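Here's a structure for you.
Here the complex is missing one protein chain, while the rest keep their positions.
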């Protein structure tokens, strides 16, 4: 099923949304990195349902247990297994799904691929699988922070048609993002976003949006020049998040409309390093980090699970009306912010361990 | 350097743009697939420079040699090595690059990562590396066509601000795409695009754009549910193409603006299979192909190599004016069409070989 | 740390011998395979310490918990996580190890590689790590049995200088092997072996030996022709078991003394298949299974942990006398039998999933 990501910093997630546990194993984390359950819990709490009225009313404590790989608060260099128990199982909600596949969900394709399915329909396709990602990402962040001084901040930059102003990506902090439940640091846009999400909730509908993420203080040299460009690895990781539909690095699709003479990032001395005047490249040139902030955006579709009745078909192709009960988020974006950060951290931790600094480089 | 892609249908490319050869090894192609040099050459000819006045005047014959893995016109199941000699070397064009890194190119990051660089500057980051991809992709396409009836067509859907009308993705053929040098099947838009590219050429500038690609007749079930979603693998492959800046599947960034009740692809019987009324999912749900056409878009930035003078800095950070000679494409999009098709074919061939059809699935 | 094995049927183990748990994640098991905790427990019970007076007096229940991937007694196709809690921790036994590395153990190399070490000395090098292997192997065995009818039996064929007669490898059953605690089906040799092991125990010493393993009813075609020959994968897996020092397939080192005219396995019709008269090849030719039983042998050194005083050196290189307390097996062979079977099962399950039967083969 390929539940692993990474070549040197390898995460493997496990668990069905309605089974006993969800969790992950992180293999490849260097020894001596400070990791505790509290550190991991902090990011899980940001992903947890029931944080605000904007999110699903499912209330799961999502307490993480570290099973191995850590002793006296430090990593040992051995695999770090961690798990979260599923405490809030309500399989009855999912009974109707045995006859009618949810539109734009993984029910149908999962059943076609595996011939059977977990009770919850899409099984591993559930957003609950991202618990393991966020926990593993918290470990990756520790490594990146301690060994390299890298930090990562993501935020909601659009909900439906509402687009936020771009903040100063060199200064934005997570506490600014978390200051409002919708996780958009532009207070004005955040208000409109909140209203829109509440409207969707009231109408039994859902809405998509965009998350932007910045990764700062990467050294020059991360990423591989051909197939494993840092941008390609980020695209891979982001499109693996449930509901993700698009990815762009730096100027992205807007850059496709530009001329080279305006798009090129001219070089300029920045203290002891060679920097660029603009950052249309999004911190990556030729697939390799260039020392500028890595900035990318991820598009999320509106959640497929809505409570409005849907005129669809059953597995036999007969017309059928689907009325979902369950407990669904009208908008996944606020809770997806720590997931995007986690996936970025996993990619960067792997890239860091794959890079060998050369014995000598051109000094400035 | 990670010059390989795929887990079962594995391509490894090799070669510097200004060394002796470029090429690839394809490992994992099943035995008995018809492959000849002529079949591979056909796609290489579509990638070749000098096809029209819209592309670089470099004239390289780019004749492919199959070195192994094929006997009597059929694959043996063993690795297929192939190479193309570099015949048109003009290293003098690149001399200036030893002092000044080209803006938004891989010169600087390559030197920082490796401590030295091939004569051509970015070395492996050159677009010439895609020769190996296109050749390998032609073999993947043969496998997909013979074993599964899958076909793939890409086209230029935007150049700068000019956007083409969307063609009927279920019917579009390559010959329609190739009917105009700019490879856009919308004749009206194609005219404007051509004019814009010629303007860029005259001004020593470059322009970006978007390529759209459709992959048809995939069975339901390709792609893995967690990290290796088919959409994630496609995003990875597309962002690994030089100059690619964005990827979107199905509704993509536009889908992020929509409500779930409008975005959801309702099911409907289509002959013997369960299909969907709309295809905002782009043929992939929960990371797994659902039997509808897979449709995605790739954003390309304007080529970094322009002949206009650029006020940048040298490796020491001192202000410097860069005047590139060389022979550069004002727009890489037309020649990138077969590269996008090749990368799609490599991803799908790998996904096909990773999928085990279950012993029984829910019949319609 | 590379705690994973396999390309399609992938096992990842985790856990330190003196941490909270040991366990494994199995990713890639096809859906619909019967797997329960009882089935896994059966093999764990054969590996468990304290089974007889021949083994370590550590008494650990080693109860397995299936955390994911199984529902209603059948695999889902998703990752199967399982764990066993460590209940019998006695870290005090290991205190002396902080100053003096145990000879021929992993204490020294682990500390040199990681710069720190888990409390138990070698950390992951402990035989306790094999709990995860045995549990995962039990799942692999289920898949092999249900889908392919393959079975696997290993036994102790030598302890120190005492060599058992070779049984009929086509008929031997596990219950015959388990009939005596030393797990040697040759009753006469088993008696001598038992006496030798008890002598070692009395003298605070240890003794090595050889385990032979047969895998039956493999179809022709498993294994890859070049680097991943089935024999190479088995050698890899067996030498990864703690204390393993040698591997031979079929005739092995004895075959190195033979002439080709005597060693070659001549073909002969066996019912509906082409078989061989002899089986010096050990069921594998050119790295690929040929339909005959796969037979191999694994050499184990005497356990490094002995209670006799040892005149060695401390980490500073100063002469020191090491007196180990702890609870040690005088001979690991009887308990290593299910470990060898598990590793064989993991290799074969992976080989089975990597093999594509060709569309047509030469019929007999």
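As written, the chain order gives the labels A, B and C, with residue 1 at the start of each chain.
As a convention for this text, a residue touches a chain if its C-beta (ideal position, glycine included) is under 8 Å from a C-beta of that chain, and two chains touch if they have at least 3 such contacts.
All values reported here derive from a predicted model rather than from experimental measurement.
The hidden chain makes contact, of the residues C:38, C:202 or C:311, with C:311.
Checked against the full complex, the one of B:25, B:112, B:249 or B:284 touching the unshown chain is B:25. The residue from C:154, C:207, C:294 or C:337 that touches the chain not shown here is C:207. Listed by residue number, the positions of chain C touching the unshown chain are 1-5, 7, 13, 101, 103-106, 108-116, 122-125, 129, 158, 160-161, 200, 205-210, 220-221, 224-229, 231-240, 242, 244-253, 255-261, 263-269, 274, 276, 280-282, 285-290, 299-306, 308, 310-318, 354-355, 358-362, 364. By the touch criterion stated above, the residues of chain B touching the omitted chain are 1-4, 10, 12-16, 19-23, 25, 27-28, 31-32, 66-69, 71, 74, 76-81, 83, 113-119, 123-124. One chain is missing from the display, and on chain A it is touched by residues 7, 30-32, 78, 225, 353, 356, 358-359.
Convention: only the chains that are shown with their structure count from here on.
Taking the mean of the C-alpha atoms as each chain's centre, chain A and chain C sit 39 Å apart. Rounded to whole angstrom units, the spacing between the C-alpha centres of chain A and chain B is 26. One simple way to say how far apart two chains are is to compare their mean CA positions; for chain B and chain C this gives 46 Å.
Multi-chain contact residues of chain C (touching two or more other chains) are listed as 31-32, 78.
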